[in-house]
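A single protein chain has been omitted from the complex, and every remaining protein chain is retained in its original position.
Read from first to last, the chains carry the letters A and B; within each, the first residue is number 1.
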Amino acid sequence: MSKIGRREYHFVKIKSANVDELVSEIRSATGKMNLPEGYSVRIFKDPIVCCGVFPNEVTVEISGSKETAIKDLDKIIVSKIIKVCEENNLEHHSLGPLDIV
Amino acid sequence: MSSYALFLGCTIPARQPNYELSARKALARLGIELIDLPNMTCCAPPPVQSIDLEASLSVAAYNICLAEEADLNLITLCTGCFESLAMANAVLKADKHLKTKINNVLSHVGKEFEGSKEVKHYLQVLVEDVGLEQIKKTVSKSLSNLKVAAFYGCHALRPSELLRFDDPERPRILDDLIKVLGADSIDYRNKLKCCGGLLRGYSDDLALDLTREKLSNTSEAGADCIVTLCPFCFIALDIGQLQVRSKFNDVYEMPIVHYSELLSLALGTAPKELALEAHKIKIDKIISKIT
Partner (left out) sequence: MKTLKEERNIGLAFSNEVASRLGGETVTSCYQCGTCASSCPVAKITPLFNPREVIKLVLLGEREEVLSGDAIWLCCSCYNCQERCPQKVEIADVIYTLRNIALMEGYVPDIYSDFASALINHGRLAKVSMFVEKKRSVYGLPLLTATGVEPLRKILSAIGFKELQQKKE
């Protein structure tokens, strides 16, 4: 049975429009990763919340069969995202916890 | 036992398991049966009304039809959903011409709005079906150490003629429901003022100004927490605090709690059964104040 690990990244000092660009950059940074067989990574912005827009957030969901592998992949992705943030001079971003079901 | 068709809307099932879990547990404990009907949709809140009012009325009416077919009244948790559905219900019951127009649209999906059912918010159900006395008797953990800033939000109260939820200028229902748990529902500046949530996405700056004002006023009055009814108010005040901190360097550490969470805790539910991780601002200091 597949497990899914989810982590939310909040960017408090960025305009909503620029989150799209950020998602593209993160996708291309992680797209080059060698994923083990049977594992996949989804990166998306999921801002809509009924009456408006959730504060700027990018969500990463890693699917696969082993929790340990998911945690390893998560560590790599976190460092790649932090690197993207540094390259874009993005301060004040915060990480949610990694939640695996 | 009273039974209602539960209308969850969009945000609560997707983002706020804390609201849903606490409400289901508390209402069950107090003898309210919640029935989950299939094929419900979005309630058509302000963003959808901004796109097309006729579409919104039709979508709201469609959801009410589902409850009519099941011979159940509707209950909502979110006050935005309450406004959308209760307003549609009231408007279509009163205006035959509009009702015919909307039923023409609904005929495309084989539905017809009759106006035979009511749309209630869970606070109304608590007071009318359970009663304040009964809730008081069922409380097992006193919240007497808690100073609570009750925040009604906008959409339960107004437009009051259609919603008939409470007095729009001097509402009491939420304050009464807080007091019955043993807590102190404190007064604070501009208690009924909007949280600014709906400005998000269009003007985050203005939204944050209003959010900051709410946090500042409640903090100044000595509140231990702000109690909310609307998932969007919750988001604006909870995660919005992080943005306020980032923009203005103000640190509030003000727990934001839905009424059903406070109710559940007072009725004796263990904190670990309530999905409290959904809170970005941790509510540990509230938990420790509950004997």
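To be clear about the criterion, a residue touches a chain if its C-beta (ideal position, glycine included) is under 8 Å from a C-beta of that chain, and two chains touch if they have at least 3 such contacts.
What you see is a predicted model, and the numbers here were worked out from it, not measured in a lab.
K.L.:
Of the residues B:Thr100, B:Ser203 or B:Ser288, which one touches the chain left out of the display?
P.N.:
Selected residue, touching the omitted chain: B:Ser203.
K.L.:
From the list B:Lys136, B:Arg164, B:Lys193 or B:Lys282, pick the residue that touches the absent chain.
P.N.:
Reading the full complex, the residue touching the unseen chain is B:Lys193.
K.L.:
Who touches the missing chain here, B:Lys120, B:His155 or B:Lys280?
P.N.:
Going through B:Lys120, B:His155 or B:Lys280 one by one, B:His155 is the residue touching the chain not shown.
K.L.:
May I ask you to list the residues on chain B that touch the chain which is not drawn?
P.N.:
Against the missing chain, chain B presents residues 10-11, 13-15, 17, 20-21, 24, 36-42, 45-55, 57-59, 62, 66, 98, 105-106, 108-109, 111, 154-155, 158-160, 168, 193-194, 196-199, 201-203, 206-207, 209-210, 273, 275.
K.L.:
Against the chain that's been left off, what residues of chain A make contact? List them.
P.N.:
4, 6, 16-17, 46-50, 52-53, 61, 63, 99, 101
Assume only the chains that are shown with their structure count from here on.
K.L.:
Report the inter-centroid distance (CA atoms only) between chain A and chain B in whole Å.
P.N.:
That gives a centre separation of 30 Å.
K.L.:
What residues of chain A sit close enough to touch chain B in their complex?
P.N.:
Per the touch definition, chain A meets chain B at residues 10, 12-13, 16, 47, 49-55, 92, 94, 97, 99.
K.L.:
In the complex of these two chains, what residues of chain B are touching chain A?
P.N.:
For this pair, the touching residues of chain B are 9-11, 14-15, 42, 45-47, 78, 80, 197-201, 204, 231-232, 235, 239-240, 242-243, 246-247, 277.
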